[in-house]
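All protein chains but one are shown in place.
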Amino acid sequence: MPPPTDLLLPSDPSQRSIARDLYALVRDRPLISPHGHVDPAILAEDRPFPDPAQLIIVPDHYLTRMLLSQGVPPARLGVPSVNGEPVQTDGRAIWRLFTEHWHLFRGTPSRLWLEQTFRDVFGVETALRPATADEVYDAIAARLAEPEFRPRALFERFGIEVLATTESPLDDLHQHAKLAADGWGGPGGRVITTFRPDNVVDMEFDNWAGNVRRLGEVAGTDTGTYAGYLEALRRRREAFIAAGATSSDHGHPTARTLRLDTVEASALYAKGLRGEATAADAEAFRAHMLVEFARMSIDDGLVMQLHPGAVRNHNRWLHATHGRDVGGDIPQATEYLHALTPLLDAYGNDPRLRVVLYTLDEYTFTRELAPLAGGYAALYLGAPWWFLDSPEVLRRFREAVTESAGFYNTAGFVDDTRAFCSIPVRHDVARRIDAGYLARLVAEHRLPLDEAAETIVDLAYHLPRRIFKLER
Amino acid sequence: MPPPTDLLLPSDPSQRSIARDLYALVRDRPLISPHGHVDPAILAEDRPFPDPAQLIIVPDHYLTRMLLSQGVPPARLGVPSVNGEPVQTDGRAIWRLFTEHWHLFRGTPSRLWLEQTFRDVFGVETALRPATADEVYDAIAARLAEPEFRPRALFERFGIEVLATTESPLDDLHQHAKLAADGWGGPGGRVITTFRPDNVVDMEFDNWAGNVRRLGEVAGTDTGTYAGYLEALRRRREAFIAAGATSSDHGHPTARTLRLDTVEASALYAKGLRGEATAADAEAFRAHMLVEFARMSIDDGLVMQLHPGAVRNHNRWLHATHGRDVGGDIPQATEYLHALTPLLDAYGNDPRLRVVLYTLDEYTFTRELAPLAGGYAALYLGAPWWFLDSPEVLRRFREAVTESAGFYNTAGFVDDTRAFCSIPVRHDVARRIDAGYLARLVAEHRLPLDEAAETIVDLAYHLPRRIFKLER
Partner (left out) sequence: MPPPTDLLLPSDPSQRSIARDLYALVRDRPLISPHGHVDPAILAEDRPFPDPAQLIIVPDHYLTRMLLSQGVPPARLGVPSVNGEPVQTDGRAIWRLFTEHWHLFRGTPSRLWLEQTFRDVFGVETALRPATADEVYDAIAARLAEPEFRPRALFERFGIEVLATTESPLDDLHQHAKLAADGWGGPGGRVITTFRPDNVVDMEFDNWAGNVRRLGEVAGTDTGTYAGYLEALRRRREAFIAAGATSSDHGHPTARTLRLDTVEASALYAKGLRGEATAADAEAFRAHMLVEFARMSIDDGLVMQLHPGAVRNHNRWLHATHGRDVGGDIPQATEYLHALTPLLDAYGNDPRLRVVLYTLDEYTFTRELAPLAGGYAALYLGAPWWFLDSPEVLRRFREAVTESAGFYNTAGFVDDTRAFCSIPVRHDVARRIDAGYLARLVAEHRLPLDEAAETIVDLAYHLPRRIFKLER
């Protein structure tokens, strides 16, 4: 690794000096990545990465949506289409087009992540700009051909202690089986899975009924009844736990929870299978299932992660042309207090349950999230997520939630990324911002240096290990 | 008092230097405490305080809820139960258990308040940590046995000019009578009361109908009719004014106001007495009574304080086990603009009315609160409240509201505390934050130093005295 810089540290001299010392304590700590979207095949198969554009630009919707916002269609950046629209496939052409718009990213985390990745991962010191596009492309392409840049080698070089990927219950987890067979996966392994059941829980998901049928096949139960459906979910959770999973993940439009009795839930489920569920029915069923999953978590120990607030596929043209997860989702206002009441009434004070709450709506930090996490044993606050996964918001998160929830009701950083090569820089950014925040507390005599030092190590390492049950 | 420190002052050298000078102007100013929850018996009876745990930990729900959030039940910290659950009574055991979790409070105002109270009030320089728990406990216990640490002696040492407690209209105010008899209370006295009628206004309050009956008895009117009810409230307000009250206080779930005519209000009142009021009826009656109280305020001069936005007893298990006011309340989103319209249409431009608005929802600062306070003669903004009573939010409050409302539509700091010994540090924190904010304005050439100097004294002293009618 290159020598440490003052990137993102406060410029006030007294704060910067303290921040440097604090950052030094965590700079080389192993990375704990309990929530992300890296494809496990990358590590299971350990093949060389594709060309720089296919690796870095095409799959990163932070990048393609920014160019879309300035009128550059994703097809020109190689984003695969779902409707037959032809797309650019030449990596160098994609790279050049992207580089022409590099100035759009000034002040964004994408800019930081890419610059640091070029420098720290690929050793490219040349600054990206239109005139250097080819030079940077070629340098990265050359590295990608080297064995030291194969995924497992990078995993080790990055110092990742554990990485959780995310799979649907319909996934047969064969990539994780391969990883386990290679000594990389399984319980306590370096690469583990996460149970993400949205596509069998959300009746508004494409082909929910078909998914539920497949769930029965994968689990070996009859999901034609609600009881069989619950049993299938339980069995899949067992299989995920056997593949190393320590947590589940739930991406809902809202945080609403609801307790239905078995008769009500069964009726709703049957209605869904008949294709007659309304939007309100779908919302009620999702809400009910969160409480149901909380109950299962108390039994089997999976940590629940709740990611509410994204309106999926808001950009309809983009969805029609390129499908899901290409940058067309937008956050909406999210209410937590009343939404979570049924779940909290049931299990909120039970320390056997752990629910990590994320948000896309920072305007709930002091009003709802911090008071809830600081008042219920089951609740923890996840790191700022997605649009909020940025230096300014990471700082505002600490400034907002610490005073009511402290540091120890927060769950540590998660990188939430599918961009494998960006994992180190994302954690590094969070560590730098925490160092700066703690340095301000020290410089303002609000926390002694020794406690700030202990805290930053907890935030970077011990807390995520403990809360996500990743201690070996 | 020990020498001043730079606690909470900005670390930027030019700002810090200015902030020191500004802070020095208010550091020793008398404390004006127009809103708080100290038990008047403490000062009326002037008995020695109990042991350190019973004084400092057991009644402070900021502390017990944080430990609850990490799975430590309040019973183990001595919080009295209402359902027969046995609770810890040994002060030293409570203290030790608390100290084991001291790290949870890093970065919280509770940490600041306790540390400064230990140091400045009790003269204990030893830093609290598990290994020093007994030493700190014994040192505080020793002080508490000394006559200089009796409540009235501390009151004088703290430099409190006036302290308002809060009582229900059902209270016979005998403690305030005792204080008046001792030369400490009554109109213009050092300890005064505040008229807080929630338990006879809110039909959803435990035993509202019984409370209303008792109100009639205390006031000597028949509260079986709405007219008699209003008359009883008027008489109790008179009695409170005679006991020194200059303000009323209203803690409602929302800020909603409503003007009903007498026929409608009477019908709603009768419905409530018959036990038939719905949640909507209760909300309407609370809303109506705020307008009614505004009218009374114009007549009798009491300043109205409006505290909306707390969902009381959200943690149902905590409420069932330990009752009210033990940390189970959580804020909800609060709308002010439309909610206050009926009240403002009626009296918003009448300078005889003063309504001090508080909030638990800082995401209304620039959108609603500052524009309202900067546009209606009757409105003032109260200090950030409860979960928001913290260094970061006090700073954000100034940064957010000053630009639309200025300084002179804010009502000054209120400590809002039942923890008597923490009163000085709470005011001190607000004074330091204001010094830092004003120092930034000066350092950025936005305000000349002499005007900043005048402003900080106004904020700390003159404004609360004037707005709460505490000038002698």
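Each chain carries a letter (A and B) given by its place in the written order, and its residues are counted from 1.
Here is the rule we use: a residue touches a chain if its C-beta (ideal position, glycine included) is under 8 Å from a C-beta of that chain, and two chains touch if they have at least 3 such contacts.
Since this is a predicted model, take the numbers as computed values, not measurements.
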{"item": "Among A:26, A:44 or A:68, residue touching the chain not depicted", "value": "A:68"}
{"item": "Touch with the omitted chain, as defined above, among A:206, A:392 or A:450", "value": "A:392"}
{"item": "Which of B:96, B:152 or B:367 contacts the chain that the document leaves out", "value": "B:367"}
{"item": "Chain not shown, touching residues in subunit B", "value": "12, 14-15, 335, 337-338, 341, 344-345, 348-349, 351, 363, 366-368, 370-377, 379, 398-400, 402-409, 440-441, 443-448, 451, 454-455"}
{"item": "Touching residues on subunit A - with respect to the absent chain", "value": "5-12, 65-66, 68-71, 103-109, 111-112, 127, 311, 314-318, 327-328, 330-333, 360-363, 387-388, 390-393"}
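Operating definition for what follows: only the chains that are shown with their structure count from here on.
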{"item": "Inter-centroid spacing, subunit B versus subunit A (mean Cα positions, whole Å)", "value": "40"}
